[in-house]
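Just one protein chain is left out here, and the rest sit where they should.
And then chain A:
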Amino acid sequence: MTRIHMAGAGGLLLDAADGPFSDTTQRRIWAASRTLDTYPDVLQTIPGVNNLLVTFDAIQTDPSVMEELLRTIWTQASAEEVPSREIVVPVVYGGTFGEDLALVARFANLTEEETIDAHMAGRYSVAAIGAMAGFVYLTGLDPRLAIPRRDSPRLRVEEGAVVIGGGHAGMMPCTSPSGWHILGRTDLCLFDAFRPEPGLLRLGDTVRFVRAS
């Protein structure tokens, strides 16, 4: 059941989650986001994981009108395929670069090598972008590695950390606090505000992790 919640006077959060993560729902979320972005009254759309945040200027636009538009566009949104590029991410696993590898292996009841193999075997999809600039929520993590986030976040996780948490995989685009578990490190620059396209990854891109040579 899709729900639309208030996010202040100038925001609406459409929550289409229904049990486990749905790929089909996610493609509809992206489609609705693209359609809404063509409306001048829509300030921005932020696709989340099976949900969509829409912002608008409540000085000019009545929230009830925007809510109706959101509902209509969501109903019509189809789960169309989006263009997807494959991005290969080289990772140095374990050791000082992956301090939680042993912990995750114990949680999954695997050896460290098997844990790395399970992480590399995934074909991940960029479901959402956010939290920090250029951070991607990757779906497609081996369910055995779906370790909950840490009870208390680390105050400092280094840029480039390859992380998993709450059933998702990700990579740290900048040094920041994080409650996700660290498996390794990549050198890829995930976000640069001065590039023509600041973020390395787009919604719908496929990500594959390989061992850095």
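Rule of thumb we're sticking to: contacts are C-beta pairs under 8 Å (C-beta built on N, C-alpha and C of every residue); 3 or more make two chains touch, one makes a residue touch a chain; residues count from 1.
To be clear about the criterion, contacts and distances are computed from a predicted model.
Visitor: Please identify the absent chain by the protein name in its UniProt record; candidates are "Acyl-CoA dehydrogenase family protein", "5-oxoprolinase/urea amidolyase family protein", "Amino acid ABC transporter permease" or "Autoinducer 2 import ATP-binding protein LsrA".
Guide: "5-oxoprolinase/urea amidolyase family protein"
Visitor: Among the options A:Leu13, A:Val82, A:Leu188 or A:Ala212, which residue touches the chain absent from this view?
Guide: Of the candidates A:Leu13, A:Val82, A:Leu188 or A:Ala212, A:Leu13 is in touch with the missing chain.
Visitor: Which one, A:Trp74, A:Phe135 or A:Phe209, makes contact with the chain that was left out?
Guide: A:Phe135
Visitor: Over the whole complex, note the residues of chain A touching the chain we left out.
Guide: Answer for chain A: residues 3, 5-11, 13, 15, 17, 21, 43-53, 55, 58-59, 62-63, 128-135, 137, 151, 166, 168, 173-174, 176, 191, 193-194, 198-199 touch the chain left out.
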